[in-house]
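See structure below.
With one protein chain withheld, the remaining protein chains of the complex are depicted in position.
Showing subunit A:
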Amino acid sequence: MTEFSQALRVDLTEDREETRRFLVLRRFFRSPTFVAGFAIVVMLVLLGTGGVWLSPYEATGMDLRNRLSPPTAQNWFGTDNFGRDVFTRVAAGSQLSMFVGLMVVAINAVAGAAIGALAGYLRQLDNLLMRVMDAFMAFPAMLLAIAITAALGPSLFNVVVALAVAYVPKTARIVRGTALIVREQQYVEAAQVAGAGTMRILRVHVLPNCLSSLVVQLTFVFASAVLAEATLSYLGVGLPPPAPTWGNGISDGREYIVEAWWISLFPGLAITFAVLGFNFLGDGLRDVLDPHLPGESE
């Protein structure tokens, strides 16, 4: 009898664990904005990987006999003034944009979280760190990024650096705000009372509890970074021309906008969808993550 109930109990808890995971997932997918954002992002990633692989053309391969062709069965999105396939360039641009976005987000996740958590938890550092961040924020992010790439020269690495510098202050400020709330929580005091040191409290208590607001912020950083990278390319301070960035695509089509609208339109749509997708994703995540998962108290 006891053995039976023991077995039953173990079974029940395992079941519950699985149900819990399932419930968390379902919460994500019950949010329509999250689903929309998720779908768009998945499509962009598929476009970037699958599109380039499927296409018979090279992103920089010119075909001068087939210039400014409107969308056809061979060239889905048409061709540009050098006869390059716009679909292939948009797909390859998606890879570049995702790469830039990911790198900027990664740098933000590390630097922004570290600076924000330190400033929020250690009051002595707060003024110093945040005044430095304020100094960066005093410049419009775009202008700062243009200035940095202009100074460093246009390359993929420099674009990433410029955008990271432009967005880290904001991420740091948001993490700091959350850390300020977390540091007043009694479990931080309880950890002090239990003899934990500063670094340990930061690592075990402060950072993990700032994670949800950080994740939401990072999706917005991703969207902004994609948009900013396109802007830099368009202005001619991003990746230099043969590179198939979306910004370059729009810029290439500018002179032919009347005869050959497709050159600018498709990269433009790609940017719109990317920004929309990540913003939806962020909104959805915020809906799900912000009110802490309600307890299934027993």
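Keep in mind that, in the parts below, contacts are C-beta pairs under 8 Å (C-beta built on N, C-alpha and C of every residue); 3 or more make two chains touch, one makes a residue touch a chain; residues count from 1.
Going forward, contacts and distances are computed from a predicted model.
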Between "phenylalanine--tRNA ligase", "3-hydroxyacyl-ACP dehydratase", "Putative tricarboxylic transport membrane protein" or "Oligopeptide ABC transporter ATP-binding protein", choose the name on the UniProt record of the chain that's been left out. "Oligopeptide ABC transporter ATP-binding protein"
Can you say which of A:R84, A:K170, A:H205 or A:R286 touches the chain missing from this structure? A:H205
For a quick check of understanding: of A:A111, A:A196 or A:V215, which residue touches the chain that isn't displayed? A:A196
In the complete complex, the non-displayed chain touches which residues of subunit A? 9, 13, 185-187, 189-197, 200, 204-205, 208-209, 211, 292-298
